[in-house]
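For reference, the structure I am asking about is given below.
Complex shown without one protein chain; remaining protein chains in place.
Moving on, here comes chain A:
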């Protein structure tokens, strides 16, 4: 044996020995799982002398004695003598006692106790001759336990995920989509109405799917200074906030590993990436739902009244986007299932309190806002379409199937077993089976709400966005499912990686596929040369030119191709496609712009009326390509 001793770190040299951080900072610094209501951690104290760890160099028992002497520098049997109370480690008391009970039951410790004389030789050797190899510090707990280090690491990884989400969202490029143009443009008029009392050109509340004085005003304010890009960046912040809140909520419900899994799977979804660069109600509504859900979970162990904090964001989410109301039942039931301090009817009461508060706020809001025809027109009583249920299910599965399956797996695994078993001694500090199963059913089932409702309506419009609302709620269970897939002690990391990469890949490709609308830049540039503040213009998706050309035209100068009533020069009254035909025959419009596909019936009527029409000249055909193929803006000008 040589005299060589292993080098020590500076900290070790200072302290003279390696100690876990909690041993230095005191027991209060150690995070510990919050116990189930009514759970009493058994008090543990050594009543007898603990075993001597002669082989401390080669064994790491779950005992503070080792960390007191990691290098075996103490003399054999240097632990407290019989009758002394062994230095207590609160963490050990709480965590270890659940599994090992009393000291007498600590079989592994006894295995290495040195009662034989030979053991003394070994210790003597260790003291006199430096060992050739010393095990590094072994963490007290597995990573599944949210020690401070793992929490910090989790936050770093979350930051990485948010970075990925931001990069993938910002990769999406395009000029304003119809909805974006509509909301921002209307926001400018609403803002002028709020600030200066300028009458709004139309009653936007009559057909908007959210309250026109909420998001549109915010969007217009940002647009005034930073343009469409700025408004989209606001959406990105909302979506990053949503992922962050999802992480916090899942960590609160489960652990860091599940939270990371939830954030990882959610941040790569098509809907998440899309909405992160899309200036519509959806991102803020989703953020507010996430905020409300997080508050519900966060106040689960607090006084029941604290759940009221979740009501304003929930109600606001409904105001921002009416369809968010679909998720109010989920929030209410979540309030019941996360009422950790209560059982039975008192936990139900928590849900009732939240539900009543949300209802009261919504009622108040509705009274203040007055008539909002848009609620029925766009949400509750939307016109039924003819899109097939199978198609919608297929698309929903494409967009969120992986996360949903992970959530399903997580729910089943969670229902069967509360923990993976890495730290069985804290196995009791979990909700009971009924609550676990209910939570899984609630969160995973919420993912089906949007597809189910749209199948009921028979329309797939905006489903690619709406599917993300339900997936937000299913994501915690998916995160848990991913954690279970990886297994205890990271037994199968490759499975988790496969799931994450597959979700990310699907999300990247699908978001590009969906985030593909006509590049209106040249079309608007051309229209700018032929419009003024007097003309009447017919445009398919008229919101786009109306938004970009609002400096030279008014909102009401633009006629949509969706619907029209027209009093023709022949004195007859027309509506629908016939109105467009008659108006074109009468040369009612100064400029006509069509690009096909959005309103095929009206397009056909207008095109037919233009054929051989001496009043109009086709002056520009501007091709564009989207993921649906190649088409063109066609612009006719009255001559």
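The definition used in the following text is that contacts are C-beta pairs under 8 Å (C-beta built on N, C-alpha and C of every residue); 3 or more make two chains touch, one makes a residue touch a chain; residues count from 1.
Everything that follows uses one rule, which is that contacts and distances are computed from a predicted model.
Novice: For the complex's missing chain, which UniProt name, "DNA-directed RNA polymerase sigma-70 factor", "Succinate dehydrogenase", "Peptide/nickel transport system ATP-binding protein" or "Glycosyl hydrolase family 26"?
Specialist: Cross-referencing UniProt, the chain left out corresponds to "Glycosyl hydrolase family 26".
Novice: Of A:135, A:167 or A:202, which one is in contact with the hidden chain?
Specialist: Touching the chain that is not displayed is residue A:167.
Novice: Which of these, A:130, A:201, A:458 or A:522, touches the one chain of the complex that we don't see?
Specialist: A:522
Novice: Based on the whole complex, identify which of A:188, A:213 or A:232 touches the chain you can't see.
Specialist: Among A:188, A:213 or A:232, only A:232 touches the chain that is not shown.
Novice: Go through chain A and note every residue touching the omitted chain.
Specialist: For chain A, the residues touching the absent chain are 9-11, 136-137, 149, 153, 156-157, 159-161, 163-164, 167-168, 171-176, 227-229, 232, 277, 501, 504-505, 508-509, 512, 516, 519-522, 524-526, 528-530, 548, 551, 611-614, 616-627, 632, 634, 637, 639.
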